[in-house]
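Every protein chain except one is present and positioned as in the full complex.
What follows is chain A.
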Amino acid sequence: MGRDICTLDNVYANNLGMLSKLAHVTQPNLYQDTFFTALFAEDMPVTKNKKSSSKKDVRFTQLAYYSEIPVGGLVVKLVPKKQNELSLKGIQIEFLGVLPNYRHKSIGSKLLKFAEEKCSECHQHNVFVYIPATDSTVKQWFIAHGFEQHGETINKFIKDVVGGEQDAVLLKKHIS
């Protein structure tokens, strides 16, 4: 086998459905449909004139394929400026998910590595993520990948589609 069984590739307008499906399956009820459609809907004016839409968030997306099957996805946002006291600047992971049956195959690590590379490419030094405070598995995963908690638990930070709210913690990893 010359090729890695797990590969990464970009998300395109035509397979955006895959990303949204993955997000809905791995983290149900968290993402609005508009979160995904917006990724490409506003893409066109960006290419047309970059300057006027400089306000628009810059996001990077990626799909992970295992044996040619899409099994994981990643959406990160470039946060070039600190928004408030508590937050950070750098690369924010908005979605990182792998189908349950394909975990423990280092697919998530690969996606994370992609995020870290983007971080250095954009001359940033932080990769950070908000996760539900109660979810210890996720927390452990990030800590195992070199993240550490930043600040205190933030109350009712995560809001889901059905109106529920959850406390969150901010995890960050410093990239030199």
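In the analysis below, a residue touches a chain if its C-beta (ideal position, glycine included) is under 8 Å from a C-beta of that chain, and two chains touch if they have at least 3 such contacts; residues count from 1.
Methods note: contacts and distances are computed from a predicted model.
K.L.:
One chain isn't displayed here; going by UniProt, is it "Superoxide dismutase", "Nat1p", "Trafficking protein particle complex subunit" or "Nuclear pore complex protein Nup75"?
P.N.:
For the chain not displayed, UniProt's protein name is "Nat1p".
K.L.:
Kindly state which of the options A:3, A:81 or A:104 is in contact with the chain not pictured.
P.N.:
Residue touching the chain left out of view: A:104.
K.L.:
Under the stated touch rule, tell me which residues of chain A contact the chain that is not displayed.
P.N.:
Counting over the whole complex, chain A touches the hidden chain at residues 13-18, 21-22, 25, 66-67, 69-71, 99, 101-104.
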